[in-house]
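Complex shown without one protein chain; remaining protein chains in place.
When the chains are written out, they are named A and B in that same order, and each has its own residue count from 1.
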Amino acid sequence: MVETYAPLLLMFALAFVVVIGFFLASHYLGPKKPSPEKMMPFESGNPSEGASHLRMSVKYFLTAISFVVFDVEVVFLYLWAVHFKSLGGAGLLMAAAFLAMLLIGLVYELRKGALEWEN
Amino acid sequence: MNANILLGLSPLLIVAVGALVLMVVEALSRFRDERLESPSASLAVSSSVVLFASAIAAAGVWFYGPENLPEVSSLAPWLLLDRFSLFFFVILTLGGALSCLLAGGYLPEHKLDRGEFYPLLLLSTVGAMTLAAAGDMLTIFLGLEAMSLGVYTMVAFRRGSPRSIEAALKYFLLGSFAAALLLYGGALLYGATGHTDLSGIGSQLANTGLRLVKSDSEVPSDMLLIAYDNAVPLVMVGLVLILVGLAFKVSAVPFHMWTPDAYEGAPTPATTYMAVVVKAAAFALMLRVLLIAFADAKTASWGTGWPPVVAGLAVATMTVANVIAVRQESVKRMLAYSSIAHAGTLLIAVVAATKATQQAEASMIYYLLAYTVSTAGAFGTLILCGSRGAEAVSYEDLAGLGRRHPAIAFAFSLFLLSLAGVPPLAGFFGKFYLFRVAIDNGFTMLAVLGLLNSVIAAYYYLRVLVVMYMKEPEPGAPIAVPMRSGYVAAALLISAVLVVLLGLLPNGTLEAAILAAG
Partner (left out) sequence: MTSIPLEYYLVVAAVIFVIGACGFLARRNALIVLMSIELMLNAVNLTLVAFNRWYASHHVGQMFTFFIIAVAAAEAAVGLAIVVALFRLKRTVRTDSVDLLKN
């Protein structure tokens, strides 16, 4: 059991050691002469400006929230699709009811203006 | 699907379909302009009608007899539509309907008049009903989340208020954490027993028969790493995780930290809903899980199982909550702690249920019904005492209310006395029967501690009465101006009638509760 994975583990360990080794080596061996220009973040030669952290508009979050829900609920359709034949008419009916409920949610979202990008 | 199944499911279906229809109607209606006095008032009425209809349907199935609907057993173990579930359906829909009526007065008064509240409340009630009827970890999880997701949103309903959002955030984070613990416990039990349905777990645990890895035919041979004995720790860890999850949900000390904050920050109708419906559903869940899945001789015995843990939770919950409640200056927060204390009292009955299941369950069901109407009434009166910009929260706000508004003060006294357990009101009989069951089954110490705590509790309930009737507001101090609302008045009237009726004529309800527990 362990023997099967030993080479893999060895490779991971080796890679880890090498990477850490190079980092440490450059940290200790390289000369350091910091100056204000050198400490600035490199932005293709332009002087850097603005905050380093780009703030996303809340609008993206709202869209993401809707996306997450509708995207994942569809997972149940996979199960239905896999057993489409054996579930037959009853399955079709159930899936239709499921989709109808999702549709109600979509209609609700549309009417409430949750999907309008501009304000 | 045949007609009998539909009939059995009708209490749930009425609320679910009603919620979806109201949601669409509210979204599509063109009458949503600002000039209307209260655009969502009609929603409050129709939602409470839906909930009362569901309660009537549950009562109908009750009188028709679930045993006359043999087809509903095909829904087991997902949903157990027995008398226990039906009685809880009535408690839950009653609590939901009262909260709806309170919202009908509260939301317009406080400029929160958005229609989403009612579909959320209805959908959350569907979750609570599913939870009360669930007999499988899967339906328990679905019901729990359906209920909780609605409530988180209702707590956050006052979007512009940092308090409301803070309450919602705390409640959401701790609620999801508790659900995850419960779920992981369930997953470990599934591993140990091969069942996710409560009765399956219970019978596996009872006939020693942890199912785990015995016959080589069942399992690929290379997977036989976990020995049979190792299933016992799995069950223990699973039980502990489930107990902690349940303790969070019924807000037992020391897992109660979210409760006062969530109750205080939420709009008061949402607080009412949490104190009444969520609590009742959580106790239904607790009874089902502990008394079906963990009812075997070993797990449910005082020496080797969960009863001493629950007893400890009960004592800690009652004592800590009552001591803190005494020190509160906000009446709303005091009522929040009082609801935690009541949960502690109910936990006594959970312990007693290991000896006399039927009586203890019946006493809990009766207590929950009495608690539901008294608490909904108390929060309702608090809503009625305030108006826009001047919500009544502190004791001072209520000073002199007895002289200025005798009817409101009288109603408030009625509900508080019932919560304190003063005869002949509903709360008295609930407490009496619960403590008697505890004493009859040898849990005298617990009952005595419960009684002592009732004395502490009486102090802070009576303090409200003293302030209302015997104090006058300081000159210049802001006084609460009661609002006017037919909806709130209707909710209070229903609660008051039930509080008096349950106190004066307890026998019929009690017999029904015993039947439900049986």
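Assume a contact is a pair of C-beta atoms (placed from the backbone, for glycine too) under 8 Å apart; a residue touches a chain by one contact, two chains touch by 3 or more.
This is a predicted model, so every value here is computed, not measured.
Q: Of A:Ile65, A:Leu92 or A:Leu115, which one is in contact with the hidden chain?
A: The single option touching the absent chain is A:Ile65.
Q: In the complete assembly, which of B:Glu26, B:Asp261, B:Glu361 or B:Asp397 touches the absent chain?
A: Residue touching the chain left out of view: B:Asp261.
Q: Can you tell me which of B:Ala167, B:Ala281, B:Leu416 or B:Ala491 touches the chain that was removed from the display?
A: For the chain that is not drawn, the touching residue is B:Ala167.
Q: Tell me which stretches of subunit A touch the chain missing from the display.
A: Answer for subunit A: residues 1, 4, 58, 61-62, 64-66, 68-69, 71-73, 75-76, 79 touch the chain left out.
Q: For subunit B, which positions touch the chain that isn't shown here?
A: So the residues of subunit B touching the missing chain come out as 137-138, 141-142, 145, 149, 152-153, 156, 159-160, 162-163, 165-170, 172-173, 176-177, 180, 183-184, 187-188, 190-191, 194-196, 212-213, 218-220, 222-223, 225-226, 260-261, 264-265, 328, 333.
By our rule, only the chains that are shown with their structure count from here on.
Q: Using the touch rule from the top, collect the residues of subunit B that touch subunit A in their complex.
A: Those in contact with subunit A are residues 20, 23-24, 27-28.
Q: Considering the complex alone, what residue numbers of subunit A touch subunit B?
A: Checking each residue of subunit A against subunit B gives 101, 104, 107-108, 111-112.
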